[in-house]
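The complex is shown incomplete by one protein chain, all other protein chains being positioned as in the whole.
To keep things simple, chains are lettered A, B and C as they appear, and every chain counts its residues starting from 1.
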Amino acid sequence: MKELQELAAKLLRDQNVQVVIGYEDGPAGVRPAFITDANDAARLIFDPRCVHNLATYLKPQRKHIAKLGKIAIVVKGCDARAVAGLIREQQITRENVIVIAVRCGGVLEKAPAKAAKKVELTEENVSVRCAGCEAREPKLYDYIVGELPTEPPVSSQRAGEIAQLEKMSTAERRKFWDEQFSRCIRCDACREVCPMCFCLQCVALRAQPQWIDSSPTPAANRAWQTMRMLHQAGRCVGCLECERACPKEIPLGLLTRYVAGVVDQRFGYKPCDDPSVPAPMGEIKTDDEEEFIR
Amino acid sequence: MTNEFLSHASLSSLIAELVATGTRVIAPVQTEDSPDRLEYKPVCSLADAALAAGQPRLSLKELFLPSTEVLLSYRQTKEGVEIREVPTQARPQVILGALPCDAAALEIVDKVMSWDSKDELWLGRREATTIVSILCPVEDSNCFCTAVGVGPDSVRGSDVFLTPVEGGYLAEACTLKGQSLLEGRTADHADPEAIAEAEKAQSAARKKVQENAPAIPAGFSAWLTENFGHPVWNTMALRCHGCGACASVCPTCHCFDIVDEHENATEGVRRRNWDSCQTAKFTLHSSGHNPRPSQSERFRQRIEHKFSVYPRRFGEMLCTGCGRCSRICPGGMNLVEIVGGLISLSASNSGGAGQ
Amino acid sequence: MNIYQPHLMRIAEITDETEDTRTLKLEFKDPAVAESFKFSAGQFGEYSVFGEGESTFCIASSPTRKGYIECSFKATGKVTQALRRLDTGDTIGFRGPYGNHFPIEKMKGNSVVFIAGGIGLAPVRCAIWNVLDMRDQFKDVTIVYGARSVGDLVYKRELEEWSKRTDLKICLTVDPGGETPEWKGEVARVPTAVEKTVAYAENTYAVICGPPIMIKFTLPVMDKLGFPAEHIYTTLENRMKCGLGKCGRCNIGATYVCKDGPVFTAAEMRAMPQEY
Partner (left out) sequence: MKDNACCGTTEEWSPKIVAFVCYWCTYTGADLAGTSRLKMDPNVRIIRLPCSSRVNPLFLIKALERGADGIIVSGCHPGDCHYSTGNLHARRRFAVLHDLLGFMGIEDGRMTFSWVSASEGIKWQQTVNETIARVRALGPIQTLHPVGAQQLIAEMGSEKGDQAR
């Protein structure tokens, strides 16, 4: 922690960057911090409560942050993948951002509602994304801080969810998703918090032609979520920000995790923090599996 | 109004009779997946309701301003267009166990829905609804209802206000609607012990919220108006994602969009949907110009609307201090902190800098 | 009838003003509505193409001309492009009139200067005809109208008609480079033309509409000419949905363009936050 704070202070003092985006203790739990003054660097923290993917703040839409100047950003492994994704898709340039990686021992599934200071990761509260994480020590960084903590426990709560859904009949799955999507109010929070939803004009906002109705009707909700998942195939880094932000608690993580599985299994691509690895949906192979083609 | 005693049994039979006669009864209920999470939902009996068990995740807004509703339907014919209007009369309903902040919100939004021209869709539903509120157990440190002139024991917007006491509730009929709901259900006079118990609970709840935030000073709205150009707006919203989740869960955010949707080549509907000032498209002109181009301006709009624009026009703040926005915010924005910060800024430079 | 319910109107006539600007003459389908419909110069309405949505623009015809209304629009968005696809005899929806209006009553007995740029002539035209139809109740009338090029001038027939009238002074201008060999008007930007044409006289009112940039540079000229800010009227537009002060998107600070506007004095504009 001290190492991180000192590094941030130094970067700001030397004017290498104008803002360090990290985590701090807020009035109700951990939250993103924007440190612009070296004297405030002591506010920075990193622990398992730091669930947020800060890479979202690097999206081109975040004009009010870009205005501050050059950014240094604190990333866990999963966030580093999002930074790599933004570089890969030419949304940001590598030189324009200072990446401060932290070695990560896993994070919570949900930020605790009450301002608990210390948490132990358990099978019940650990994020499902941490299971088998290969990026606990990110490779994309300008600076890396911290000791590598022990491996986190594996989520017992959510690990089997996808298999469970796959076991259902198609009609049951249809019913399951119809129920989930019936709650959607199309507030688009899922898109806005997603680091990889960086389109300057989302297809769902286009009116000519209007592919996806803007009203939260069952049909439009389903079309929107289907489309977003397709666009996220090979992009999604699995940070689960969308699920966390959803005011209606739709389990969007089930979809992102499922699609990530499909992309891995079919094209051998896992989200990674190496920007030079090409995006799978832009790639082709002559020998892709085509068992679904009749 | 006098406080009267309403026993559990009496309330229970009231609910049963209402349900039997076709009145929809809405109350906070525990969700299937977690007993800590509550939602306002239709119930069949008092036993289904979780009264004063905490704050439902979403407010009552959706019952009066649905996230999407049809305004009219149209059909293209050879002669032109036929339009059919939606009826504005609504089904009678009783909301049991509404939190005071949610009830007050309805009365506040009534003002914008009925000034100048009347929004019959909202008002029709309001008319058909009787609201039975209950003393709020106070959720957590994000609550600040007392700071905005509401309170855990506030009767604003309520037809009946309940305070749990031994064996039942102390019921206060706040309106004629409430009086007729309670007619013949209550023991005429509550005994002094029950009244003392209720008063104690009310002041304890009030004290609990007051500790979270001081009351917003009278000059705050004017300060906000004067300091529209203050540099603080540029830095305060940095962590805001512009997702609008705050507006979705807010009991008083009422902005909407009107869109047409085809159903097929000749028929379709015009709908009204929730909208949020936190999104870029909210104010985007078709020319591409956007008067609020970045999150700083959009965030300012939300705060200004709640604490300056609305008070100037309608005489009260567009906020009931429920704290839902702070709880939902994926970026950790906190309204108690934001408003507190602005208030201390206004105290330190009440001259109106930065215009 | 709920407040979001439109009246049905029939497109009686279509006039193409420029390549992308079109004027529709609209008649109420319901004779009772046609009979009772009243509005004032400067007010606006919500025009809808069923299945596409609603769009906001001012009523471009004069309240003195009964039985119909006209609107002029540029095909830029979903609704305006759909409006453009419609033909004479087709049906559209109309809600209105909404908002405040130009203070024609207050202007009576005084001189009026009308200044417009591009399609900004639409709301001004409404006021011009209103004044011209009661010409004897006003002193001098001056019109300054400019566009980027000759092709961008709207209401050409009426410009011609006004040019022939002797009871008003008119200056037509196009931006440098926008003129054609046949062009007989001025070649100058609107603020310059205003400076040349308009003279301040005691108790003169001005109505200015046009692109924000034109207004921005014309206001200092008006200052210089001696117009008090309270005598200069202009209109603002913002994205609107309801037009009734409910949907919450057209406000500039505490000012609701749909209710407090769209007509504002230059003094009012100056007092507003610069968020438009």
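Throughout what follows, contacts are C-beta pairs under 8 Å (C-beta built on N, C-alpha and C of every residue); 3 or more make two chains touch, one makes a residue touch a chain.
Keep in mind it's a predicted model, so treat the numbers as computed, not measured.
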item: Of B:Val29, B:Ile134 or B:Val269, the one touching the omitted chain in the full complex; value: B:Val269
item: Among A:Glu120, A:Glu147 or A:Glu290, the residue in touch with the chain that has been omitted; value: A:Glu290
item: Residue among B:Ala16, B:Ala50, B:Val86 or B:Ala222 that touches the chain left out of view; value: B:Val86
item: Touch list for subunit A against the chain that is not drawn; value: 165-166, 170-178, 182, 203, 211-212, 216-219, 222-223, 225-227, 229-230, 233, 255, 258-259, 262-263, 266-267, 280-281, 283-286, 288-290, 292-294
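Just so we're on the same page, only the chains that are shown with their structure count from here on.
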item: Whole-Å gap separating subunit A and subunit B, where each centre is the average of the chain's CA atoms; value: 31
item: Subunit A and subunit C: spacing of chain centres that average the CA atoms, whole Å; value: 49
item: Subunit C: positions in contact with at least two other chains; value: 77
item: Touch list for subunit B against partner subunit A, complex; value: 57-58, 67-68, 140-142, 234-235, 237-239, 241-245, 247-249, 257, 259, 261, 271, 273-274, 276, 279-281, 293-296, 326-328, 330-334, 336-337
item: Parts of subunit C lying in touch with subunit A, wherever the complex brings them together; value: 77-78, 81
item: Touching residues on subunit C, where the partner in the complex is subunit B; value: 1-6, 8, 10, 29, 48-54, 76-77, 80, 90-91, 93, 237-239, 241-242, 244-249, 251-254, 256, 259, 273-276
